[in-house]
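All protein chains of the complex are present and in place, except for one that has been dropped.
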Amino acid sequence: MRIGLFATCLGDTLFPEAVKSTAVLLARLGHDVVFPPGQTCCGQMHVNTGYQREPVPLVRNFAEQFGDASIDAVVMPSGSCAGSVRHQHEIVAARYGDAALRAGVATVKAKTYELSELLVDVLDVTEVGAYFPHRVTYHPTCHSLRMLRVGDKPLRLLRAVEGIDLVELPEADACCGFGGTFAVKNADTSTAMLQDKMRNVTATKAQVCTAGDSSCLMHIGGGLSRIRSGTRTLHLAQILGSTRTAPYALTEAAR
Amino acid sequence: MTTTARDTVLGRIRDALALAPAPAPAVPRAYRTGRTLPDAERLALLTHRLLDYKARVHPCTRDRTAEVIAEVLREHGARRVGVPAGLDERWLGAYDGEVRPDSADIPAPSLGELDGVVTSSAVSCAETGTIFLDGSPDQGRRALSLVPDLHVCVVDLSTVVVGVPEAVARLVPERPTTLISGPSATSDIELERVEGVHGPRTLAVVIRTDA
Partner (left out) sequence: MSTFLGMPATPPRSPYGTGNLRGERKFPKAAHDELRNEQLRRNLGRATHTIRAKRIAVTGELPDWEELRDAGSAVKTDTMHRLPELLEELERKVTECGGTVHWARDGVEANEIVTRLVRATGSRDVIKVKSMATQEIGLNEHLEAAGITPYETDLAELIVQLAHDKPSHILVPAIHRNRDEIRQIFLDGIPGVDPGLDNVPAHLAAAARAYLREKFMTTKVAVSGANFAIAETGTLSVVESEGNGRMCLTLPDTLITVMGIEKVLPRYQDLEVFLQLLPRSSTGERMNPYTSMWTGVTPGDGPQDFHLVLLDNGRTAALADAIGRTALNCIRCSACLNVCPVYERAGGHAYGSTYPGPIGAVLTPQLAGMHAAKDDPNSSLPYASSLCGACFDACPVKIDIPSLLVELRHQNTEQAGTTAEKLAMKAAAAVMKRPTLYTAAQKAASLSRAVGVGGRDRTISHLPAPLDGWSDSRDTAAPPRQSFRSWLASAEGAATMRAAAEEGARRTDDDHQEEQ
């Protein structure tokens, strides 16, 4: 299958390891990974902050970069960006776009997936040949869980990882408090939510807290780093990308 | 000519709908309706749900109605009970206390002098443990089943239906209707449920069955 990889602006710029793992994993599974070089950002931050005119060029660029019929599916290692493409682009296009944009948005929307959806639903694989002999807990990010409805797909992928000690996260479905600009505009409330999330994460005594979205992991990881917790964060793709021949070298989290 | 508030509000609504017109949707009613269950299962379900919400339940065969009502009243020490004017008087035949038939000219506060009240009921919903009173002559005015602290409510199993839709279908909209699910309760203090606030603190349900 020919898969278009959307790195997301956050992944491309700040968390490239998660994107690398995604690319390598899909190639290892025998798929043709293409990276349209003109890609930038899905515009989620704009829309979620209340701006719908400004991201029109971003929405158009995304549709152009990935609209090519030779791309069978579009994948991104981010539940919230996939949610934006699937639920917000059409709102922006309907309100401020033209007929061509609306058509382009509809085309890419239909073939856009978050990583675990692509693996389980489209590629029909849960055992990806991963090896990760560490204690891990999984945080289901809100947009994966309630916007995309990925359900237990990430957990099914994790359970199939060789050597993993997967422990359940208490109150897993509670928001970590990130919410994009929410963490800046309502920093106090966000921090209170983060504290509860961190309490639950550290209670698992996991070495790694994983999730399908670098943004939430940046939030949780930033908090865990500040409190010198022994738990570090790692994107789901990096665990799935770790193999016996090329295992992920887990360093102790900074204390 | 002055514009009335009525005209203004209705005009605003029409304007609002004109600003953002949308077609009215069809209402899907795919939820469960018209359910039936055998007598024994309806009885078991209703009993379970009533007990769960702290009502007392006294099943009895129809021929023992009077004895069971008398026992329940005695058990609660009720010496003086009110009854709606249209209640089957045989039901109090075994009771040795004072029976006061209600009438509209009795002021509601004096209903507080009663130790309890015995009424019939219109419909009951087994799934939720809800009894419906509709003000029929054997159920009386609403104040009668409200002010006394003990409500002995007689439910005939033939009037027990499975779910809420089946119960609503049997109601007469114009009648003042009260739905009762257990004794009065509150969860206003730390969401801890406390039974018995302003309504009757004890609800005893006598369920009449065939055998």
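Per-chain residue numbering starts at 1, and chain names A and B are given in the order in which the chains are listed.
Convention: a residue touches a chain if its C-beta (ideal position, glycine included) is under 8 Å from a C-beta of that chain, and two chains touch if they have at least 3 such contacts.
The shown structure was predicted, so the numbers you read here are calculated from the model rather than taken from an experiment.
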Touch with the omitted chain, as defined above, among A:7, A:93, A:150 or A:164: A:7
Omitted-chain contact residue, chosen from A:33, A:75 or A:136: A:33
Missing-chain contacts mapped onto subunit B: 4-6, 8-20, 22-33, 49, 53, 104, 108-109, 112, 125, 127-130, 135, 141-143, 146-147, 164-165, 167-169, 171, 173-192, 194, 196-200
Touch residues of subunit A, complete complex, unshown partner: 7, 9, 11-17, 19-20, 23-25, 27-31, 33, 35, 37-41, 43, 45-52, 54-55, 57-58, 61, 87-88, 129, 142-143, 145-147, 173-175, 177-195, 218-219, 221-223, 225-226, 254
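Criterion: only the chains that are shown with their structure count from here on.
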Rounded Å distance, subunit A centre to subunit B centre (Cα mean): 53
